[in-house]
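A protein chain is absent from this complex, but the other protein chains hold their places.
Chain naming follows the written order as A, B and C, and within any one chain the residues start at number 1.
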Amino acid sequence: MADLETIQKKILSFRNECDWAQFHDPKNLAEALSIEAGELLENFLWKTTEQSRNLSPDELKNVKEELADIFIFLTYLSEEYKIDLLAEVEKKIAVNESKYPVEKAKDRVASIPIYKKRALL
Amino acid sequence: MADLETIQKKILSFRNECDWAQFHDPKNLAEALSIEAGELLENFLWKTTEQSRNLSPDELKNVKEELADIFIFLTYLSEEYKIDLLAEVEKKIAVNESKYPVEKAKDRVASIPIYKKRALL
Amino acid sequence: MADLETIQKKILSFRNECDWAQFHDPKNLAEALSIEAGELLENFLWKTTEQSRNLSPDELKNVKEELADIFIFLTYLSEEYKIDLLAEVEKKIAVNESKYPVEKAKDRVASIPIYKKRALL
Partner (left out) sequence: MADLETIQKKILSFRNECDWAQFHDPKNLAEALSIEAGELLENFLWKTTEQSRNLSPDELKNVKEELADIFIFLTYLSEEYKIDLLAEVEKKIAVNESKYPVEKAKDRVASIPIYKKRALL
């Protein structure tokens, strides 16, 4: 299996060959990521939450591609700010763990309004 | 530096402790990812593309947290479908490279409509 | 009841007093509308489709405000292009009616992939 660093280098090397960095300011990258997130969501539209667990093979294929696209834009944005994405994720996990102690968060995510925001983390 | 697998295990282990998997059907996860993408975008609202390259320290901190949140939801969705996210990204890069040969894509992303879709990849 | 034209004039007159038109290029307005749509969606996150029909009074109040905000941005964008929003909607309804004859669309929106796109119209 390829490791994260190798994949991110591949993504950036393709971009360099196409000279696309000139268009990739963070405002446009954040727009692109948001548009891709909408395309991901489209696969679940008009479904119940139960139905969303049973995608057709075509829908599943499309979902996988959208997830990959979103990761590619995360990589571009990480490069823009010269950040180590995994290190940021680790920091965020620590924030979540201290903010939302398990004994409070357990089982409650959807039913109690005060936990709603938490659920997004 | 932590590797991807270790981080993804941490993310899922926190979720298990809170018993949140019961709320995490893919329809809701895709909604959450889309909402987070909107929150990321909010940091660039009312800015020109040039201004978007010069965030305040507070905005930058917020951007990093949103990128981490988006990665966390990519991880949940990958777990739902039991997919190896990096492997999917590798496949998508290969698709992009064959679909958009460098000699055609070079420099053109923003100016030629036909290349617009491509730029999202 | 106030009519549409009066309301749209009020929206634009408040903007003029604040001199906000200078920031309201269509790229930023479309971003703002997309961010607001994410905030609307947040009221339904972690709910089943059934639960989404039974919002708390606080959530309902918030939903109404988000719908109003989205309408305000539709008005700004209509002003930008000097278009009559209702006339555009009428045209779109006619397009939908001819593209999706009732005998084909009836009852099928969610179950048949080919109708998915249609359902968005």
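Please note the rule applied: contacts are C-beta pairs under 8 Å (C-beta built on N, C-alpha and C of every residue); 3 or more make two chains touch, one makes a residue touch a chain.
Model, not experiment: these values are computed from the prediction.
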Point to revise | Touch criterion as defined above, residue of B:47, B:64 or B:92 at the omitted chain | key: B:47
**Study point:** Residues belonging to chain C that touch the chain removed from view
**Key:** 1-4, 7, 10-11, 14, 17-20, 22-23, 25-28, 30-38, 40-41, 43-44, 47-53, 55, 60, 63-65, 67-72, 74, 77-78, 80-81, 83-93, 95-97, 100, 102, 105-107, 109-110, 119-121
Review point. If the missing chain were put back, which residues of chain B would it touch?
Key: 31, 34, 42, 45-49, 51, 56, 58-59, 109-110, 113, 116, 119-120
Review point. At which residues does chain A meet the chain that is not included here?
Key: 23, 28, 31-32, 34-35, 37-39, 41-42, 44-47
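Going forward, only the chains that are shown with their structure count from here on.
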Review point. How many degrees of rotation bring the Cα atoms of chain B onto the matching Cα atoms of chain C, given to the nearest 5?
Key: 180
Practice item. With chain centres taken as the means of their Cα atoms, state the distance from chain A to chain B in Å. Key: 3
Review point. Touching two or more other chains, which residues of chain B qualify?
Key: 23, 28, 31-32, 34-35, 37-38, 41, 44, 47
